[in-house]
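Note that one protein chain is taken out, while the other chains of the complex remain in position.
Letters A, B and C mark the chains in the order given here, with residues in each chain numbered from 1 onward.
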Amino acid sequence: MATIKLSESKINFIKDVCKSFGNKGGEVINVLHKVQGEFGYLPKEVQEVVALELNIPVSRVYGIVSFYSFFTMTPKGEYPISVCLGTACYVRGAEKVLDELKRQLGIEVGEVTPDGKFSLTVLRCVGACGLAPVIEVGDKVYGRMTPDRVKEVLAEYK
Amino acid sequence: MINVTIDNKHIQVEPGTTILKAARQAGIDIPTLCYFELAGMKFENKPGGCRVCVVEVVKDFNGKPRRNLAPACATDCVEGMEVLTHSPRVINARKTVVELILSDHPNDCLQCEKSGDCELQTLAQKLGIREIPFKGAQSTYRKDQTLSVMRDVDKCVMCRRCETMCNTVQSVGALSAINRGFNAVVAPAFEMNLAESSCVNCGQCVQVCPVGALTLVDNISDVMKAINDPTKTVVVQTAPAVRVALGEEFGMEPGTIVTGKMAAALRQLGFDYVFDTDWSADLTIMEEGTELLGRVKKFLNGEKTALPLFTSCCPGWVSFYEKNFPDLLDYPSTAKSPQQMFGAVAKNYFAQKIGVKREDMVVVSIMPCLAKKSECARDEFKVNGNPDVDFSLTTREFAHMIKQCNIDLNNLPEEDFDSPLGQSTGAAVIFGATGGVMEAAVRTAYEVYTGKPLANIDLEVVRGLEGMKEATVDFNGLPVHVGVCYGLANARKMMEEVRNGNPRGFHFIEVMACPGGCIGGAGQPYHHGNSDIIRKRMEATYREDAGKPIRKSHENPDIIAIYKEYYGEPCGHLSHEQLHTHYFDKSQHVEACGE
Amino acid sequence: MHVLCCGGTGCHASASAQIIENFKQILAEKGLQDEVQVVQTGCFGFCEKGPIVKIMPDNTFYTQVKPEDVEKIVNEHIIKGRKVTDLLYMDPENQEHVSDSKHMGFYRKQLRIALRNCGFVNPENIDECIARGGYEGLGKCLTEMTPQQVIDEVTKSGLRGRGGAGFPTGVKWGLCAKNKCDEMYVICNADEGDPGAFMDRSIMEGDPHSIVEAMAICGYAIGATHGLVYIRAEYPLAIHRLQVAIAQAREYGLLGNDIMGTGFNFDIELRYGAGAFVCGEETALIHSMEGKRGEPTFKPPFPAVAGYMMKPSNVNNVETFANVPIIITKGADWFQTIGSEKSKGTKVFALAGQINNVGLIEVPMGTTLRDIIYEIGGGIKGGRQFKAVQTGGPSGGCLTTKHLDTQIDYDSLVAAGSMMGSGGMVVMDETSCMVAIAKFYLEFTCEESCGKCSPCRIGNKRMLEILDKITDGRGTMEDLQELRNLAAVIKDAALCGLGQTSPNPVLSTLDNFWDEYVEHVVDKKCRAGVCKKLMRYEIDKDKCIGCGKCAKNCPAEAISKTNYIAEGHKLPSMEIDPTKCIKCGACISGCKFNAISVK
Partner (left out) sequence: MAKVKSLAELKAMREKLQNTIDTRERGDNPEALVQVKVAMATCGIAAGAKQVMEHMMEKADELKLAIVFTQTGCMGYCHAEPTIEVKMPGKDPVVFGHVDNNRADEILTKYVMNNEMVEGIIPVNYETIG
């Protein structure tokens, strides 16, 4: 098994988080939430350190990370864009909004723009169905989206 | 007792009996795929995932029919339950489920290593599946292999047996289900190479895989090439557990002993010298037993020493503690395993004796084990890159070779092993079963320590399929506390106990990775979850022991001779050089680097 | 005095603008423009009887008002103070005119029990909650009732689980209480994952104390001292408000040790979901809380026997819990009077899709779909035709016009081939293709399937592939047959609730919209114009003026000039090369002359 290389500050952060959860294997999901909250994503090395600290196999950590869609192993853009594809948004044309975003950003779902500015993901229902279709840029929710409004929304971040 | 009716047969079962087991009691064989049990070894895999064993519950606890089909493996019988196992609704669902599984399966049965032993193939045949109505995407993953295990997870049916084995039984944690939905599959973390994971190559995942997703790394052609190379002297050794299982591959009853036929077959295959790992097992006892006594004496003198001594014959176990217990590397015996002792003796003493250069000798081992393939490739077992043991074949590969070469094992006259590395004692034979190494060591250590003959050499307390055993043997006033376990999860518990100060005061602990010891090894004929097979192999082992004229390693005349002629004394200078080894920290470390 | 005139789409279509105009004009003529103000309002949701005019402050509610009625209303009601009887709403039951809108049955269509405090109290202020009777149910349980009496009361109320299948809540509590041991858990399932459902989020955001109180009541009833809320990480505001509520309750001694001096201890922790729909299934949820992959296990054993950490656990969903405190304070007898025979109380629905009044509604069980869609929801957007309503999310089905008068409760929805689910209700009009909708849900299930059992892991994938074939115009009638067989087997043989219900969207559309499937398969036609591969964009040569805007908009360079100049036009018309067209619709949205159509 190979040696894990990670910056000291990151190692210490992970260790502290694990410690705050009593280094218990059963807390792995809570730990991953905290760690992803800090780093934005969960690269291999981070999962390995979490596994070591919680004394559980890294295969189990990866089994969890790859199971839950909230966890990601790829870094997000500076402004992560999520398009809601819940039913309410879908029947009100969310796919067209998504297509337009893909077109304007030139990336597919799950990718990051070359300048690292935007990343594009889809999610299922943020619970703002009344405003369907909805997209999120970072924490900000944009309701009643149309393909025409995509340009205007993106412009806010350029 | 509760009353149930299955396919109109009334039977009484114990409360807590599943429909599957109740049906088997009634002589009804409900097909299964993911379900897997090793009764008596506390291993049960019943995720209820494949849905092949579904049955129709026409009358449930409330007197009403159950809305959905019930998985027979995971549903307990209740009083008054009525079950149909082959109604049209059941057959249609079962067939559709198998068709679905086949629709995401390569279906290359003719070339598959598992063909003939594949549970999915059997199922398809049983259900009379003639076409797969669904065409669609098939999962594809890269193939991957260690020195022992081959992964072709395109064939994975997500039965999760390997995952249960790897985690619950072995606590190795190399494999886990990853991803979800159609992309779900069992794999190492990050889909890394299994060889780089925490895998110890015990191969139990291979032993339980119902299909060809996990198979062994086949070395038959390497061995055939060596045999047919006139410049090479090919020496073969066969492990204790092989002789009690090989017959199964040729239709013999489990527990049939085929030692003589096996030796004859090896000779027919063209091996130049047919030797026995049992011989080197006796040698191991001499070394390990002496090491034990040395440590115990030190301990009694109040000197610092590592007790308990752990056995080190099992390469899966060795790999396990190197990866998981780097702080306890002083505890296992430094004695090499019988396979490697044999290799060392063959390529040093024997090669010299017959005047063959080391490079011109090829040592092949026939093992019940997959980890042995990885063990013989370890650098410390090589001299100038030339390994002491060149190739390690499993019992299954050996059987394939015999079949390939048109040898009729059933009708082969029995032959003896060659000399001088062929003669063995009953103590060596029992290495194949859990507790065997312990018993063999006690037979020798007792007599060496006390100088008196052991009254009853059958150490019954350490025999049997219990996963963890302990006993105290009175060495003439010195109570020696011994422990025996198989399954690496049990071993982990033992190690953790030792790490916490050895509260039970063990002096000596035997560990085997596989269920029941080597007889349940991953290289043995597939037992398909029938633990009776393992039990019968065990019984055969002790039968063979009982029938041996000599039953204590230190009484083996060839062993006595080699010490006299070559090694001097156990744990002496030369034996340290050739018959002992050392261990490495192979655990995972974190290293801080720049941002 | 105020005249409120409904400006909802339905009323607008039937001349509400003219009515307002008339009011203003006539009032001005009478010199009343300063005393009486005319305002247009949002939709009253009573479109069936529109246009609606309401006179304030006396709450007079006139229905089906015509522009020519305005003069009469002004003369009679506004000037003389006499109500115009024949325009008043007539109660269909006793055929009497109702003058005060507060007495109209219509206003009782919605009854807020679970949402009783949402939109009334400040959710971050426990005082407001207590002022509205919060924690009195808990107090009553702890001081006046035995745990068994609490269970009996909840059982008697007839409350059934609001998360999906509708298991009787009291019975569930009773089963768990039977397995009494030192360590037991009350778990609140707040992993609301149905796309299109957001009532649990709204309750947690609007009235978190009702959940805290109900969980403590449940803890008292079953003998548990630990509460856990499994909540979606995607709901930051709900998480925040629950955290605030829990902290405030602790501060007030309504959580923690010795609650209200009764010696009862109970506390609540939050656990976060991580984006897996299947974790709404209780065994999967428990595994997820234990830090494992959220895969369900076969029941039995039920969580009541072996739940979180293998200890007896009771799992209820947010909305179920929200009903509990009020059942305790107002009594099971009161609760029983609401709802239908086998389904008591109310249900919250998230009304979404092509409907005017998208929103969160709460209606007594037994309300018809028609009432919800046309009276509360204000009818279909843009005055288009109702086509289907999807209930129960990915586990439910699509119901159609013939089900509009179905009284909604757990059993009737299942009988109709759908289910209650958590209460998503998505309304669709003729612009929705039902095959595509079935595909949409199946895509969801495929993505969210845990992969543990073969029928769901592979079966749903195969169904999706068949639907892909059909929407691509490659389907055959045999495919439809195979779809039905697969659906039946998956329903019958899958491991968990998600798998067993996953074929419902397909089965219900096959049942209710068979013709549309056949059209896709046989005629290679999608009547809603949704399935791109079955569409053909065409330019009407005679309408096209040849401006070329469509060609500019076209990302596929599929549009070019022809040689044809239509009569009265100066430029040659355009045409679309169907082999290049990607059917994105960019040309249509740009054409000001309605020259482009989809066939």
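The rule is simple: contacts are C-beta pairs under 8 Å (C-beta built on N, C-alpha and C of every residue); 3 or more make two chains touch, one makes a residue touch a chain.
Because the structure is predicted, anything quoted here is derived from the model rather than measured.
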| item | value |
| --- | --- |
| Chains shown that the absent chain touches, full complex | A, C |
| Chain not shown: contacting residue from C:188, C:222, C:361 or C:428 | C:361 |
| Touching residue (missing chain; options C:85, C:143, C:481 or C:594) | C:143 |
| Residue of C:49, C:116 or C:226 in touch with the missing chain, whole complex considered | C:116 |
| Positions on chain C contacted by the hidden chain, ascending | 2, 4, 6-7, 37, 39-46, 54, 57, 106-113, 115-125, 127-128, 130-133, 135-136, 139-140, 142-144, 198, 201-203, 205-207, 235, 237-238, 251-254, 260-261, 326, 330, 352, 356-362, 376 |
| Residues of chain A in contact with the chain not shown | 126-131, 134, 140-143 |
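Methods note: only the chains that are shown with their structure count from here on.
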| item | value |
| --- | --- |
| A-B or A-C - the one linked by more C-beta pairs in contact | A-C |
| Whole-Å gap between the CA centroids of chain B and chain C | 56 |
| Gap in Å, rounded to a whole number, between the CA centres of chain C and chain A | 27 |
| Between chain B and chain A, distance of the C-alpha-averaged centres to the nearest whole Å | 43 |
| Sites on chain C at which at least two other chains make contact | 276, 293, 448, 450 |
| Two or more partner chains touched - positions in chain A | 60, 63, 67 |
| Interfacial residue positions of chain B with respect to chain A in the complex | 167, 172-180, 187-190, 196-198, 323, 586-595 |
| Chain C residues within the chain A interface of the complex | 192-198, 201-202, 233-236, 271-277, 288-294, 309, 350, 352-354, 358-360, 390, 393, 424, 426, 428, 432, 437, 440-441, 444, 448, 450, 555, 584-585 |
| Touching residues (chain side chain A, partner chain C) in the complex | 25-30, 32-33, 60, 63-64, 67-71, 85-92, 96, 99, 103, 123-130, 132, 139 |
